[in-house]
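With one protein chain removed, the remaining protein chains of the complex are shown where they sit.
Now for subunit A:
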Amino acid sequence: MMLLHAAVLLPLLFTIFVPLLYKAFPKLHTGWAVLAVPVVLFVFFVMQIPGQMNGGSAQSAAIPWIPALDISFALVLDGLSLLFALLITGIGALVVLYSISYLSRDKEAIHRFYVYLLLFMGAMLGVVLSDNLIVLYGFWELTSLSSFLLIAFWYKRDRSRYGALKSMLITVAGGFAMLGGFVLLYVMGGTFSIRELVAGLDGFSGDALFVPAMLLVLLGAFTKSAQFPFHIWLPDAMEAPTPVSAYLHSATMVKAGLYLVARMSPVFAGEAVWFWLVSGVGLATLLWGSYCAVRQTDLKAVLAYSTISQLGLIMSLLGIGSAAAHQGMAEDAVAAYAGAIAAALFHLFNHATFKGTLFMVVGIVDHETGTRDLRRLGGLMALMPVTFALALVASFSMAGIPPFNGFLSKEMFFTGALKAAELSLFGVPGWSALFPIIAWAASVFTFIYCMIVVFKTFAGRFKAEALDHKPHEAPLLMLVPPAVLASLVIVVGLFPGLVAGSLIEPALAAVLPAQADAYHVKITMWHGWTTELFMTIGVVAVGIALFLTLRYWQGIYALLPGRLTFNRVYDGLLRVLDRGSLFLTGRYMTGSLRHYLIYIFAFMIGLLGWMMLRLDVLGGGSPVYAELSFYEVVLVAVIVLAALAVPLAASRLTAILLTGAVGYIVSLLFVVLRAPDLALTQLIVETVSVTLFLLCFYHLPKLRKEMAPLPFKLGNALISVGVGLVVTTIALVVSGARKFDSISDFFIAQSYELAGGRNMVNVILVDFRGFDTLLEIMVLGIASLGIYALIKLRLADGEGGERLENK
């Protein structure tokens, strides 16, 4: 079914037309044209619902991409993907509609905004529909990238750039870890397809790489979904325009990590590590996020921390529910744990509805009053009644108060937490009693900040003096999207059966394929006088009491976390990396040629010396050496003495002449060693070189005595002796051991036959290996041109530079 591919690619391809439409129709707000994309996709995905209900099979389609690497653009639509795809397209449509009145065409670069947004939408659809892990990873990084671009939409603000960079660094670091996990899964399972991995699970679930792969995949999921302690990027991402915050940072992108955990559950859920990590990190995030949300004074910051905490709630439910996959449990226990997964999916849906509403409400408040600061807001109830009603519905739902949908999912959450408390099958039974306690405490904090959002903004005294202009109700168009979401909150709250059978159950079947038959999702508003209900009553009672006494106990936030925040750790880490690498580079990249040469020589001595010691090269073999005559000994002795005298020479003339002497004696040696051509060339080259030396050094300063301290000279001497020893040893070893005959017999035999020359060296130079000579001539030519250019061309001084420019 290629329609799925078209669905993923439609938003990506439409980005091409957005700038064209923006330029072509200056009167039209580009958002209206963009709106068609998510609406069409939403209708398409709604039409897929009947096919997925009642145990419908997953639809799949694949286009080969890189078959040699087992990478195909494979998409699968099952219940879980469908739930996410509906959220992405549905809320995407509402957000586009909302942004039409939120972003002004005259003041903002809205074409960029919609390009990024559509890019994100396509990437997100790709993430939830991909079956191939590598394709999933590609779309995953595209969501990070488009989120980065959207957070920094107002790129002239420092805070926006800081927030964008932070979210990029954290989510991409997690993405890399996740890629590592995927590759490990491929190494074990032999396929990148998620469904084939699940099918072949028995073959590799005991592998030593299984738990590392799980940890890496979880790292990706935790960073993306802002789980403790990687949650710090989300509050800073609130510098994005509010529609972006509503869409990316509450409803969709931050749920990509939850999607990944749910999607990989069939692979990993049987492991105890998975259970403890997912539910433990989820609970920590839940508690910490709800605790921190209460102290915030910026409305969007409250919502950011509340998102973190709700994501933690869903994550912990996914963790608790993974116990259902554990082998050897009673059937009713399996059903109860499967209920936790159902709760997770249900709350995931509910959170998207009420958090989307809340962000849009905050955007309206910001738009109409010019501030989001809770200390300046208050008493807006009479001025903005519709907005107030929407905020009330969404907040109460988030707090878990009937008759809204948040109440239902919170009850199911308590059920799951209580069920987890009975758990002893993964060892450490005592700790699981913490689950309901943490869940309850976090719910109390959740209740408090929900009340803060509503009552600090809309109730109390109206502070006209703190606001720039008199606020009034938002335009109708701006109220429609949050109103749609809020009505969903109420409808789903009153009739949960609407989504339970159509969306949650197929999604549950995808997360727990083996246990799907054991559990059917039934969500009812009233389920008797249960423990969960009493817990909720307790939450409300304690929450009201604490909210009313907020100012008396708010002081604890100064003590905890105080200075120990994770933002400081992040900032400190960046600073340490920055300064540390600068310091390290500054230490060894000194700019001194001598230091670099010392590194090179020391490395050479170390590597070659170590290898020679290891291989014990000096032993064995009895090489046959040529006989030695007195005359040659004298020549070599003169060479060595002349060379040794060069560093000791007091004047430059002596040094040059000594070097020249070495060259001349070398040419004498060439005579002795029967190399007439070499001797000739060496003689001429040495003469020219010495002349050139003298010519150049006529202009150079007098040779100064090396006024360096003794350690300097000793160090140099040590290194040079080391180099000499290494070279001598290698030369001795190599010259003594000849493994095979030279190919020169051919040259000797054929020099006259083939080339018609008697001087073998010259024949080799111009005939057998004439190509070397050609390039050697080129080297000389380049060197002479370079010398000419060096002497003639002068850009720095006025005269020469002008002459060059005039030509």
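The rule we apply is simple: a residue touches a chain if its C-beta (ideal position, glycine included) is under 8 Å from a C-beta of that chain, and two chains touch if they have at least 3 such contacts; residues count from 1.
Going forward, contacts and distances are computed from a predicted model.
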Name under which UniProt lists the unshown chain, selected from "Na(+)/H(+) antiporter subunit C", "Electron transfer flavoprotein subunit beta", "Ring-1,2-phenylacetyl-CoA epoxidase subunit PaaB" or "3-methyl-2-oxobutanoate dehydrogenase (2-methylpropanoyl-transferring)": "Na(+)/H(+) antiporter subunit C"
Could you pull out which residues of subunit A are in touch with the chain that's been left out? 590-594, 597-598, 601, 623, 625-628, 632-633, 636, 639-640, 643-644, 646-647, 652, 655-656, 659, 662-663, 666, 669-670, 673-678, 681-682, 685, 688-689, 692-693, 696-697, 699-701, 703-704, 706, 708, 716-717, 719-721, 723-725, 727-728, 731-732, 734-736, 738, 742-744, 747-748, 751-752, 758-761, 764-765, 769, 772-773, 776, 779-780, 782-784, 786-787, 790-791, 796
